[in-house]
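All protein chains of the complex are present and in place, except for one that has been dropped.
On to chain A.
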């Protein structure tokens, strides 16, 4: 069973999200990311040049992807591992479940993996009678709640500590009911103790990969908790699931990407654990898995190569685009209705599950451009959302009002100078109007938008003018 998408209901989802006081309270915490990223970027003078370098590495790799995959596969086999290919989600689930069965697994631990979410892996493992335990704290609570992640690096960003407390009490019933769980430290300590047992008992560990390195045949995971490492070190077998575009040529190339990944994601200079795993346990090794398998998933990505959405395959899943997106910040990740939220989800979802299902998402944009400005691999997200809108427009899938809105927007977009002036005017007047609540329930010319979502009142000047001022100041 895969996640059933509700992306086509984006407008209704967004409306509900805006009226969900609990969610709105939790989303306050999502606002911390942007400032932290800005500080990390400012601390590294080479940051913007690293972004160029990271983008170039991804472009080069995508242009030679078939050959790098072959090179990678040779190295995995050389180091004693196995490589499996899966054309689609169903094939990937079957391969993983068959591997778990053949290894006699009763219990599987899992590191956080968006690919696992994309293919609905947990349900497939459990349907085979095998326990699947998510071990990242955020993923763990999501699994307890039978939810999907609402953010690609902070899956439980939509929850508060009260939600954690409630679910831990409901599920950890062997613990004394009178225990104090009012502090985050207590919640973490409880999760650590419960999951420690799971780590030690697991037969198979499944992780995703941030990168696969063709030079060495290694897979790389980046975590802060250490859960990914316990997942892949303690059980008898380690299964990596990764999509085709995770390949990078060399260790040096991985270093370029690592330098922009953590800074863009959490604002750390480096994540706590960056682990390069190559094959199974070697002769004489006192620990590590005895078997090492990699499942390489296509699931629609090869079809994106060579076309107008190829650039999306540069994505390193840092989450910066959603952390800087006014729409995501307002409605949260679940409104997007599938696995990938925010601007990257708005572009990727229609590519992966089709325009009929995901075609509403590219409308979930104010075209403010912040996502592209912060994307470490410079993916032109607004342009790609526009491509989808145009496709949708041509196919006349969208309601008449949306077409009208797009027509108006296209008029301005084709005239950049005018757009800047108009956006500046609108921003200034909105600021005055919105001063009281910081949010609008309805606006002239934006009925199609505000009918379903409040528009965040712009703070300060337009993004374009701020950016110009900022770049000027830095130089």
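Some points to look at:
Operating definition for what follows: a contact is a pair of C-beta atoms (placed from the backbone, for glycine too) under 8 Å apart; a residue touches a chain by one contact, two chains touch by 3 or more; residues count from 1.
Everything that follows uses one rule, which is that contacts and distances are computed from a predicted model.
Here one chain is missing from view; checked against "ABC transporter permease subunit", "Branched-chain amino acid transport system ATP-binding protein", "Electron transfer flavoprotein alpha subunit apoprotein" or "L-lactate dehydrogenase complex protein LldG", UniProt names that protein "L-lactate dehydrogenase complex protein LldG".
The residue from A:118, A:203, A:225 or A:372 that touches the chain not shown here is A:225.
When you scan A:34, A:114, A:144 or A:251 for touch with the missing chain, the hit is A:251. Of the candidate positions A:100, A:214 or A:321, contact with the unshown chain belongs to A:214. In the complete complex, the hidden chain is touched by one of A:37, A:58, A:93 or A:259, namely A:259.
Taking the complete complex into account, A:275 is the one of A:13, A:275, A:329 or A:365 that touches the chain left out. Interface residues of chain A facing the missing partner chain: 26, 29-30, 32, 44-46, 49-50, 53, 57, 60, 63-71, 75, 79, 83-87, 91, 95, 98, 135-138, 141, 154-157, 160-161, 164, 184-185, 187-188, 192, 195-196, 199-200, 214-218, 224-227, 229-230, 233-234, 244, 249-253, 255-256, 258-259, 266, 268-282, 284-288, 296, 298, 302-307.
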